[in-house]
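Here the structure is laid out as structure tokens; the discussion comes afterwards.
Missing here is one protein chain; the remaining ones are kept as they sit in the complex.
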Amino acid sequence: MSQTIIWTIAIITVLGLVLALVLYLVAEKFKVVEDPRIDEVEKVMPGANCGGCGFAGCRAFAEAAVKAPNLDNNYCPVGGNEVMSKVASILGYEVKEKAPMVAVVRCNGTCEARPKINDYEGYPSCKVKASLYSGDTGCSFGCLGCGDCVAACKFGALSMDPVTGLPVVDEEKCTACGACTKACPKSLIELRLKGPRGMRMYVSCRNQDKGPAAKKACASACIGCGICAKTCTHDAIVVENNIAYIDPSKCKLCRECEAMCPTGAIHSVNFPKPLDKDAVKARIQERQKRAREKAAAEAAAAKAAAEAAAAKPVENNVKEEN
Amino acid sequence: MSKLTVSPSPHIHAKVSTRSLMTDVIIALLPAVICSVVFYGWKELLLLAVSVASCVLLEYVITRYLMRKPSTIGDMSAVITGILLALNVPYTTPWWVVFIGAVFAIAVAKMTFGGLGQNIFNPAIAGRVFLLVSFPTYMTHWEQPKGLFGVDAISGPTPLGAIKEGLLQGGSVQDIMASKGYSYADMLFANLGGSSGEVCALALLAGFVYLLCRRVIKPWITLSIFATVALTSLIFWGINPARFTDPLFNLLTGGLILGACFMATDYVTSPMSNWGGVIFGVGIGFLTVMIRYFGSYPEGVSFAILIMNAFVPLINMAFKQKKFGRK
Partner (left out) sequence: MAKRTFSIGGVHPNDSKISRECRIEPLPIPPTVYISLSQHIGAPAKPIVAVGDKVKVGQPIAEPGGFVSAFIHSSVSGTVKSIGPRKDLAGNNQMTVEIAVEGDEWLEGIDTSDTLVTDIPEDSKAILEKIRLGGVVGLGGATFPTHVKLSPPPGSKCEMLIINGCECEPYLTSDFRTLLEKGEQVVVGAAILKQVLGGVPCTIGIEENKPEAIEHINKVIADLKKVSSKFDGISVMSLKKRYPQGGEKQLIDAVMHRQVGSGGLPISVGAVVQNVATALAVYDAVQKNKPIIDNSITVTGECFPKQANLLVRVGTPLSYIIDYLGGVPENASKIISGGPMMGKAIANLDAATLKGTSALLFLTADQTARKEASACIRCGRCADACPMGLEPFLLNKLWKADNLEALEKNAVQDCIECGCCLYSCPANIPLLDMIRMAKADVMKEIRARAAAAKAAAEAAKK
């Protein structure tokens, strides 16, 4: 009996030692030499593996960042400046601060403004729906409402509003990784500057049809009328392909365009006070009136000057004639 | 005119649904159910009722209250599991044993994997095997039925059990069979001990033919099980008829027909391709005979199916349909 126990112990011990040796040798033989900084960088990453940086995941980003000569092309939008400064300190690089961004849905075709004209019946995915046809509303540019963006968001920052049928961005959770912008087959979601205290303005429509067609499809479509561009005193709005676009780097958040937009396609977010449209309109009209008066005065002055200039030679002529 | 519907093609659908397929299987099982009730009487009816009711109820409770999803009992698959489980135990089994089997089949073998379509093992077989290892006496013991026609009850082991016991005591197959008075006609038309569903091979085969005619299943799995069992046992029997039972005996006893026609052909737990099905069947047939001849349990269909279930993903990977225009 005791002999059996001794044999058992002996065999298992020897077996264990032999196998341990084999494991050790194999580990030595197939050892991969890796820059230890990759692990360090990966540790400070958010670890969401969202791909927002353009790499397959946080590990891939870390590898690329370690290899790269600087951090110009490697930026983690999720971690933002905080994480990037840590990465920079590990690698001894300098980091360029980037202004925080946020995802913005550029469609305000609510169920009410943009009624359904047919029923979609198929796999509930925007991608499938978009490949089939223009959508179940009259607008062929607007949100399809199947929530591919919601499914693409790894941070739970997007949700479908059951009342409007449109996706809503939770600014607190949005990390501007850009997954939703790629998921939307209509390219409705844009990453925009978050703006001072989160205040920003944007045109919430992508309908490139001509005014009447756009208006027919959706009551709150941008009809490309160009009033906003004419109103803007900062040169921040361009109208191209029947659609207005506000350049966030030029916009001064004066909200004048919003007040003037006939369809309400221009949205403003996080402003402390609601927009007093009439006051702003009055202000604009006052300014335009003054501008017109000024222009008229100037024109009159110019005319007078021109007339005066024209008159002089006549006088001269007269004189010469005389 | 209301709003038009727009959807990707195709715009029509075959008149077939999960529910209709499952209902066909239930219809195919009816002859066997009726036979077993006729032979074994109200006790069998009670087992069937307990088994089906508990399977359906369990699935309903688990889907609605544990998984918080819409209930899936409408697809009728739980009913099939219930019927198969009841047909797979002797009619003398107490009802609470069957209930435990149903709990294991539905709660453990089916729903923990995610419900219909996700389970690796056939729920009814898993429940049956669970009972076989937990309550071996109930599962291999058998009483001559009073049936609806009422004769005196005689207690005894199932044919395979009897042979196993006899062999252990040193008898030869022929002696045992002669002493017990087993005849093939009895096996084919009922009257031999075992699980209640085995009572009438013809009823089971009728159901199988119905499934084939309705194109619910393909015959390859079943046929390859039969062929393998016959061939393997023929070889052994040819070598030593005193030690090994003959092919016909093997085909007609121990729930082989029930297993081959209704349990091995379960969509979820069998390979998809025809050749995969053949390999699957060969595996089941071979393992069945091996377990019967050399294992410690008298019968092996359930174990064989369960073991081969585990190989299905591998078989599916290895045996694919030939793709058009590719080598």
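As written, the chains take the letters A and B, and residue 1 is the first residue of each chain.
By our rule, a residue touches a chain if its C-beta (ideal position, glycine included) is under 8 Å from a C-beta of that chain, and two chains touch if they have at least 3 such contacts.
If you're wondering where the values come from, they're calculated on a predicted model, not measured in any experiment.
Engineer: In the full complex, which of B:Tyr60, B:Trp95, B:Tyr267 or B:Phe311 touches the chain missing from this view?
Structural biologist: Touching the chain that is not displayed is residue B:Tyr267.
Engineer: Determine which one of A:Ala48, A:Ala64, A:Cys111 or A:Leu132 touches the chain that has been left out.
Structural biologist: Spelled out, the listed residue whose C-beta touches the missing chain is A:Leu132.
Engineer: With respect to the chain omitted from the figure, which of B:Pro8, B:Pro94, B:Pro219 or B:Gly295 is a touching residue?
Structural biologist: Checking each option in B:Pro8, B:Pro94, B:Pro219 or B:Gly295, the one touching the absent chain turns out to be B:Pro8.
Engineer: Considering the whole complex rather than only what is displayed, give the residues of subunit A touching the chain that is not shown.
Structural biologist: Per the touch rule, subunit A residues meeting the hidden chain are 117-118, 121-123, 125, 127-128, 131-136, 140, 209.
Engineer: Spell out, residue by residue, where the missing chain touches subunit B.
Structural biologist: Residues 1-2, 4-14, 16-18, 20-21, 72, 75, 77, 114-118, 267-268, 272-273, 320-326 of subunit B touch the chain absent from view.
The rule we apply is simple: only the chains that are shown with their structure count from here on.
Engineer: If you average the Cα atoms of subunit A and of subunit B to get two centres, how far apart are those centres in Å?
Structural biologist: Taking the mean C-alpha position of each chain, the two centres sit 59 Å apart.
Engineer: Name, in rising order, each residue of subunit B that touches subunit A in their complex.
Structural biologist: Per the touch definition, subunit B meets subunit A at residues 3-8.
Engineer: Using the touch definition up top, name the residues of subunit A that touch subunit B in the complex.
Structural biologist: For this pair, the touching residues of subunit A are 116-123, 128, 132-133, 136.
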